[in-house]
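Yeah, one chain of the complex is gone here, protein chain that is, but the others are all in their spots.
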Amino acid sequence: MSDRILFMLAEQDVFSKAWLRAPASTDVARDTDSMFMWLWWFCVVWFVFLMALMVYWVIKYRRRPGTVAPKSASHNTPLEVAWTIIPTLFLVYIFFRGFHGWIEKIVAPGDAIEMNLTGARWYWSIDYPNGAQSPASTRIGAKDIPVFYMPAERSVKLRMQSQDVMHAFYVPDFRIKQDLWPNRYSQMWFKAHAPDGTLKHPVVSNDAKDEVAKALSGVPYEDHWLFCAEYCGDEHSEMAGIIRVVPEDAFNRWLDAIKNGTGTPAEIGQAIWKLRCSSCHTVDGGKNTGPTWKNIWGHEAQMMTGKMIMVDENYVRESILNPQAQIVMGFQGQNMPSFAGVLNDKQITAVIEYIKTLSDMGTLGDPAHPAGMDAKVGTPGTETKPGEKPADKPQ
Amino acid sequence: MSHASPAAFNELDPHDASHHGQHEHHAIVGPFQLRLVLVTLLFFTFATVAFAQIEVFVEGLIGGPLPWWVNVAGAMSIAVVKSLLVMAIFMQLRYDNPMNSIIMAFTFAALAIFIVFTGIDLLGRSQVDAYKAENIKAGGTDEIVSKKRDAFLAKMVDRYGAEEGKAKYEELDHEFNHAHEESAAAPEGNTPNLSRERVGLTGALLEVAPAKGEHAEHGAAHEGAEPGKKGEKTNPMGQESEGP
Amino acid sequence: MTTLDSRDNRPLWQRYVHGHHWRTQAEEFDGAKLGFWLFLTTEVLLFGGIFCAYAIFRSLYPGAWKEGSSLLDWKIGGINTAVLLISSYTMAVSIYYIQVGKISRARLNLMFTILCGALFVTLKLLLEYTPKWTGWFFFMDPALGHHSIDAAAGNGLFGLFRHVEGYGGKRPGSLYEYGFGHDPHMPLWWSVYYVGTSIHALHVIIGMILIFRVWLKAGKGVYGPNYYTGVEIAGLYWHLVDLIWIFLFPLLYLIH
Partner (left out) sequence: MSSGHHSHGSYLESKGGFFANVLDWATTVDHKKIGVMYLFAILFMFFLGGVAALAVRIELLEPVRVKTTFTATGTEPVTQLLRADVAADIKNKDGTPAKDTLLTAGTRVQTHPAAKTVLGNELTSGTQVDVLDDAGKTVVQTATLKGSVSVTDPKTGAATASKITGQFFGSPDATAIAAGNNTYNRLFTLHGAIMVFMVIVPSVPASLGNFFLPLMLGAKDVAFPRLNLLSWYIYVTGSIFAVSSIVLGGVDTGWTFYTPYSTSTDADSIRVVFMILGAFILGFSSILTGLNFIVTVHKLRAPGMGWFDMPLFVWAVYSSGIIQVLATPVIGITLLLLVFERITHIGIFDPALGGDPVLYQHFFWFYSHPVVYVMILPGMGIITELIAVHSHKRIFGYRAIAFASLGIAGVSFIVWGHHMFTSMSEVASTIFSALTFLVAIPTAVKVFNWVGTLYKGSITINTPMLYALIFLFTFSIGGLTGLPLGTLSTDMHLHDTYFVVAHFHYVMMGGTIMAFIGGIHHWWPKMFGKMYNEKAAMLGAILVFIGFNVTFFTQFFLGVRGMPRRYASYVDEFQTLHIISTIGSFILLAGFLVHLSVFVASLVAGRKAPANPWGGLTFEWLADSPPEEHNFAHEPLCTHGPYDYDTTVPPHWDPKDYPIPAENLAAAGSH
């Protein structure tokens, strides 16, 4: 079939090298490329045919003074019908082929990893399945461009939403593009090929964390630009990102590495405890500068004033933000610094969650609510909002 | 477009002289006829109001809502009849150059195209979501996620036994999602790996509305009241589609 | 185009001469009507945008629409419909009187039409818009019946142009925070309601001006059995305004 020949041409010919900066990096994108190159040849054939006729006739039938053009047909029905029907048939074919490739692009396979992508003026951010965000970025000019690690040979589905105006998620190497709206989700998926070293953009990651760097040392990767393709204001052209495709196992290692500081609320709480609190508060009932955290949640504690206070969310929150307000009997004179401005609401909630896990009266009291319940439904990072009653309060 | 159709135009008589060029005086519609039309129009106005009232009455009678299209179809068909009357007699389309009627027909065709195609897009979104939902699972099926779900399930089974544990697991799983839907999330609440069930396009972001409870109650009432209507959104997550 | 000869004592309409680029007066009349129908096309499609928004949002958020229409008083809408229909009749009848040469009766009917238009706008403004904006005449508006005047008055007319904090300073003016809504999409309903009815009211006012101009010219004897293009065109415009209202009324007030 001539189709097949054209497709073969489309794969390797010099024209496709001229048109396409780099080979497509996903299977569906390759299909798009062959469609495009097919269309290119289709257009070239028609165009050259028409222009050749035009030039030839203009030269051949140029005006000679004193002669008048011979009588010629003013119309030719079979010819006109033919040149209406034939393009129509081609168009039907083009439509169906385009439709086929497009359906593949928009319907994600069932085994895709889902991630949330947010566009805002003027940055991208992705929440990974474990709730972490990519700490990696690279500096392009005056702006830090985020680097998103993605597994190779694995379908990734993005659920996308904008925070303000419209944006469009556009990865030229994957040949995909989808608008993002505020207040409504849109979706896009891709399955990138394994890095073969052919595609490298002149960028480098400033990975802040050592463990991240360690997780990825020596790993081959391939970078793809991520652009915003829907006009969104002043820094529209600066709203870029880099999709860095690494082998899946490296991706998983990296994902674990960046989990530090993220994860389920309780896990985050534990990490915060390690960093900020463990010097004064134990979690195993041992004595230290401050009261231990073991089995305080849900118990009443006697204050310096003699008052009994139930240790609950509001108490813990107050103790973190304003430690001198209520001081537990026996710990007078220990000046715990305020963590207002150091810990944000999310982190405070995480600490609360962690304290709960340490108590027999806390969530452990109700075995249905063990620590990190969120993790079991695969949705870490859905912390209770400050000021809101936790959904899993035992009472 | 069909301005050129031979039926509307006679090539030999480009100026439509045979239609109306010859008589200086145009159709004169007498006051009696006009009065008749006015009475009919007023009657129809009464009828359309009465229809709406009767409908409310009938709904009370049968103790449930009528299909959603009943009141639209009723009111709109009366409106169409009224407008046809106005156009035909008051605006004299009936006695006029047919070209004017053709123009009006094209206008309404364009309007219909406009509304129908826009509707196909904006009202057809969730259809495709439902189609997609078949091969999409909540939270994805990534190992990272599913392993944890499995671990949780195992824990539950371990703690409560096979039957009860599974039920407990599902209950919590549902409760989680449900709680999330309810959580009237703040605009920045773009939590990972969860589709909030959306009501229309706006989810819970609009807080112009009154208290949460009231809203939920209203929503529930509304969904109950209009089965099969747009209010009942397809949950993009497929499996957890029970509403509040 | 008219050629006026000062020595000619016949009424103006008898002396009318059609524009030089037309072949006959009948053709000029026909052409003018054709042109005006084309213009009416644009009017229909202008409102078409509002109808489209109505259809889409009603399908997406039936709850808001149900609630919204229940907050409007069909009695006021019904009276307004009748007023417009009657004015349409008087307009049509005045064309008849011009055609048969009874100019003064035609003028009477034209004036009646204008008054009907004025009544329509007054009812709309006084009994529908004002209570919703200010709480005045609250007893007229059933929707305001259970609402204190103070609360409604707090959201004064000028709240419409108030810059509200939150949502990037883009929350709707108080006009759309009509205090009784339960459905979060009520602002959309009010948007469609106000845009639709206010643009329609604007058309009513334009129509009144057109008819008033015709009334004046008829007084000078410009129109008569021989020449009444202006009356006819003003009439077409007025009927179109009526036509739009025939659809707006059930859509906004009755359908729920």
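Lettered A, B and C in written order, each chain numbered from 1.
The criterion applied here is as follows: a residue touches a chain if its C-beta (ideal position, glycine included) is under 8 Å from a C-beta of that chain, and two chains touch if they have at least 3 such contacts.
Please read these numbers as outputs of a predicted model, since none were measured by experiment.
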- Missing chain -> touching shown chains A, B, C
- Note on the structure: Touch rule applied to subunit C and the missing chain gives residues 1, 3, 17, 19-22, 27, 30-32, 34-35, 38-39, 41-50, 52-53, 56-57, 60-61, 160-161, 164, 167-173, 175-176, 184-185, 187-188, 190-192, 194-195, 199
- At which residues does subunit A meet the chain that is not included here? 18-21, 28-29, 31-32, 35-36, 39-40, 42-43, 46-47, 50-51, 53-54, 57-58, 61-64, 66-76, 79-80, 83-84, 87-88, 91-92, 94-95, 97-106, 139-143, 164-166, 168, 170, 172-173, 175-179, 181-184, 201-204, 225, 227-238, 240
- At which residues does subunit B meet the chain that is not included here? 1, 3-4, 9, 11-12, 14-15, 99, 106-107, 110, 113-114, 117-118, 120-122, 124-125, 127-128, 200-202, 205-206
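Heads up, the rule we're going with is that only the chains that are shown with their structure count from here on.
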- When the mean CA coordinate of each chain is compared with the mean CA coordinate of the whole protein, which chain is closest? B
- Which subunit B residues touch at least two other chains? 187, 201-202
- Note on the structure: Note: in the complex, subunit B contacts subunit C through residues 15-16, 20-26, 28-31, 34-35, 37-38, 41-42, 45, 48-49, 51-52, 68, 71-72, 75-76, 78-79, 82-83, 86-87, 89-91, 96-97, 99-100, 103-104, 106-108, 110-111, 114-115, 118-119, 122-123, 187, 199-202, 204, 206-210, 214-215, 218-219, 222, 226, 229-231
- Query: Which part of subunit C faces subunit B closely enough to touch in the complex?
  - Reply: 23-27, 29-30, 33-34, 37-38, 40-41, 44-45, 48, 51-52, 55-56, 59-63, 66, 74, 78, 81-82, 85-86, 88-89, 91-93, 96, 99-100, 167, 171-172, 176-177, 181-187, 225-226, 235-236, 239-240, 242-243, 246-247, 249-251, 254-256
